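These notes concern the structure reproduced below.
All protein chains but one are shown in place.
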Amino acid sequence: MSATRYVGQSVPREDAIPKVTGTAMFVHDMSFPDMLHAVTLKSPHAAARIVSIDTPAARALPGVRAILTGDDLPYRLGLYVQDKLILARGRVRYQGEPVVAIAADTLEIARAACDLVAIQYETEDPVLDPREAMKSGARLVHPDLHTYSYMKGVFAPKPHTNVAHQQKIRKGDIEAGLASSDVVVQGRFYNPPAPHVPLETHAVIAHALPDDHMEIYTSAQSPYTVRNLLCLSFDLPHANVRVHVPYIGGGFGGKAGIQLEPLAYCLSKAAGGRPVKIVATREEEFGTLPSRQGLHTNITLGATNEGKIKALKVKYVWDADAYADYGVNVGRAGAYAGAGPYNVPNCHIDSFVVYTNKVFGTAYRGFGHLEVMWGVERAMEIAAHKLDMDPYEFRMKNVLRTGDTTITGEVITPGHGRPDKCLQAVAQSLDWGKKDTPVSPNKVCGKGIAALHKAPAMPTYTSCSAIIKLNEDGSADILISGVDMGQGTYTALRQIAADELKLQIEKVHVTWECDTAFSPYDWQTVASRFTFMGGNAVIEASRDALRQIKEVAGIALHSAPEHIACENGEAHVDNHPEVHVPYEKLALGYTFENGNSVGGPIIGRGRYIAHGLTNLDLETGQGLPAQFWTYGAQGVEVEVDTRTGEIEIVNMVTALDAGKVINPVLAREQVIGGVVQGLGSTLFEGLLFDDEGHLLNGSFTDHKIPTAKDIPRHTEQIFIETPQPDGPYGARGIAEHPMISVPSAVANALYNALGIDFNTLPLTSERIYRAIHKKRTDQ
Amino acid sequence: MIGVFDYVRVSSVEEGCALIAAHNGGAVALAGGTDLLVNIRNTGRSPDLLVDFKDVAKMNQLVTDETVGVKIGTCVPLNVIADNKVINEHYRALAEAARSVGSYQVRNRATLGGNIANASPAADTAPALLVLNASVSVAGKDGTRKIPIRELFTEVKKTSLRIGEVITDITLPPVGPRPRSAFIKKQRVKGHDLAIINMAGYYDPDTRLLRMAIGSCAVTPILLPEINLSGHEPIDGLVKRLNAIAQNAISPIDDIRASAEYRRGLVLVLLHDLLSMLLGAEGGADEAT
Partner (left out) sequence: MKLHEITLTVNGTRETVSVPAGMTLLELLREKLYLTGPKEGCGAGECGACTVLLDGRPVTSCLVLAVETDGKEVRTIEGEATDGQLSTLQQAFIDAGAIQCGFCTPGMVMSARALLERNPHPSDAEITEAIAGNLCRCTGYESIIAAVRLAAERGEK
């Protein structure tokens, strides 16, 4: 392959200018002249029967245009298990669940109308701990689970229980593996539910149009999923539903599926077709919209005295909370990735996704992998200590290498990537083995390391498509429905297209807004697969366009396509650059001097579909779930104040085998952002509930995310480039990976510093303080 | 809209107090608004009228005078206090406390008067004002009076102000020639946060007077009994002595930010750090007699 001009360079974003001037339009910023504003009344109880809803006084308020309750909306939704209603009907399943929706001329009128609605509830005892909820006799969050439809062959909700799904991995013989281990360690680990906190809360404008049509503007990661689910739920032909996604202010998985769109549509319909805008308040973003699932992990790990893992037995209990949403798939993905990037000959994993009465779980950057790696990498550390082995050496002895088999039966090839190189790079950067002397007598230092891996958790039929059209001036527009929510994929795609089309990058643009009427299909912008699949689709579309360019250039230059070379937006005859024609003259067809015209508007088409993936055997988990794996490692140096428990992150190093870094600055920025988000999960983030299921920290006052003052003193990003054979220019996705092992690396460093095992997140200063004091009194 | 209320901007204290009195409990004073407006938004309950005192000249002034001390109008924003040279040099604890409240943007609106009128047990400026022996000027329909800061806080979010009274300014009395004061706040995060615990100390090396105050550990900020140091007491002993007094004086609770146990543990740490700063790290009062 010839050297690329743009791929591999730090090309700046085109969208930077609208964003830095404040002209980029987010759904928050959009309005229509006849638009209504909607608010919802939410359940104050975690579990209750709705006895009565009294709305006449609210309906009578001037300016109120529509009021809906669950009884008005007999539609069941769900990505994988159709367990959710648009508004609660008959019972509420979490505090914060919307019960009544009101659309009015102004937000103030809608809010005033809320005060005029009377709702009677009969509270029930909520089920809050998924481990309790799994036990027989537990109160059922979904007594009608057996009536719900679901994606057969992939998921299996257990009727008359709170189990939405159980994923099993069975490899080898676990009992024999444990029996033949010299050392067996056990550990219980927990991470709490945690909110995404995008800066732009969920927002949607829905317009119910005549003849069962609708137009939606939504801050969402997956326009086609929104369209598809709206069509399925309301039994509409796909052509009737048009979804637009403009700029979106962050998603992190919380905007991956469908949330407020169906309600906005129903309100618009009830209001006679006026557009209805719903914007989540920050409190609704915390307490009504879904979060990352909590996870209870029980691990048993057996290894030989030489440090080879023989057996890994894990029970994952995911807190799906009130609705399955993406949660069942997170439980699935967590299982098939649930042994970490290690060679485990005997593996037994049960991953349960369990309903409880709290705000429901959904996709969150990492899709279960941060939660799973918390347990796995902590267990690895504990095992290393028990073996009296350096934790880095222990990992290097077991990390997956070419020829090894994963726990789902996938054989590792040279093109998979190199977790060993990632670990090595991190250890080197951290000066592993050398302990720093702390600056003060009250502080101790420690270093920790952890590996990570993730493949996109996506259906076997996941696909992407792209269209490239040339404009009159020889520039090219890329139409694609993946969403650039800041991760920079559109810039990477421009770089790829510019190199493939042999066109200056200033003349290559991605049409920013996704519009399902015009932008060709893309599955979802999740799973770190957009650059991979979008890149491949754009390559194919570019080559298709280039073929058409050469075909018409061949005619124009009295030659043949196979003798045409292109560069810098011009086609010329091989070895005769003076015989040339610029793309402008070919873009819409070529016209000879006498007026004869040939060719036509150039439209390149490209697509990519996941290949070779299989469903996992429901009994053994064997199969091929992964299009590609991205491996990595993270290391951290911490300084702990032993008097207060406060931690300082001195240095945080991340190494990822990215295959090919398409844009170094964007890649680096993605990692830094993910690391800081990961630190939030590590040090202070997590939803807190009281004994009755009430959310205690549903605002920024008591749920903090990192500020500029909370970042590490120093970070480093290392990219290994073992080409992914089927990746665009060898690239793999890296979007979620920077978060994944931050918590475990930090906890491993805390062990190194303090000799204390931390198995529960977040690692607040108080938690560390208490552990230090407990250790002192125990001694 | 953040609430449903009316608004008036007054140009004198008397005008404002008269309006508040006339509204029979339905009118409240507005300074920076960073507590009041958030409360209105979060509770959904609006007063009838907001009376904005920010145009009242005397409530906007920060006057420093060697004999009188410092007089800070209620509506002076916290950033102005945090940046003031005299306060940083002679009343350092207050500058540091002011600097610790909220974010930079919030401190351009939030005021000293507002922070203490809100009377949160965790109010950051309170421990500093307590150790600096501040007093508060109050105006109401019945005239004006002065309240020592230690008599201002009565309960969680309650003060000894009578109905219709507003704080007009806060006075810090003059300090000795070599005053030392300091402030420490512990938070859950390094970014802006409410205090898990805050503490201020003041020490006059000439009179050897020591004052300490602790916040977020009781229903009000707590001023410990004044101590006059004598002889040469090593820091560790002094810390132990003061800790015993402090543990007795505070009554922390478990709340969403921290447990009572952690707060009690941090008291000991903060006492040590503050006393080291105030008395010198080598221990004991280091002044030649």
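A and B label the chains in the order they appear, each numbered from 1.
Methods note: contacts are C-beta pairs under 8 Å (C-beta built on N, C-alpha and C of every residue); 3 or more make two chains touch, one makes a residue touch a chain.
As the structure is a prediction and not an experimental result, all values here were calculated from the model.
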item	value
Neighbouring shown chains of the undisplayed chain, as defined at the top	A, B
Residue of A:186, A:591 or A:701 in touch with the missing chain, whole complex considered	A:701
Residue in contact with the excluded chain [from A:83, A:97, A:200 or A:350]	A:200
Residue of A:232, A:711, A:756 or A:771 touching the missing chain in the full complex	A:711
Listed residues B:33, B:113 or B:179, member touching the removed chain	B:33
Of A:121, A:150 or A:252, the one touching the omitted chain in the full complex	A:252
Full-complex contact with the absent chain, from A:178, A:320 or A:672	A:672
Hidden partner chain, residues of chain A it touches	10, 12-13, 15-26, 28-29, 196-201, 247-250, 252, 281-282, 485-488, 665-666, 668-669, 672-677, 699-701, 705-709, 711, 715
Contact set of chain B toward the excluded chain (per top definition)	1-7, 9, 33-34, 37-38, 41-42, 46, 50, 52, 54, 79, 102-106, 108-109, 191-192
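Quick note on the criterion: only the chains that are shown with their structure count from here on.
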item	value
Gap in Å, rounded to a whole number, between the CA centres of chain B and chain A	44
Partner chain B, residues of chain A touching it in the complex	107-108, 111, 115, 643-644, 683-684, 688, 696-697, 701-702, 704, 706-710, 764-766, 769-770, 773
Interfacial residue positions of chain B with respect to chain A in the complex	1, 4, 44, 186, 188-194, 196, 256-259, 261-262, 265-266, 269
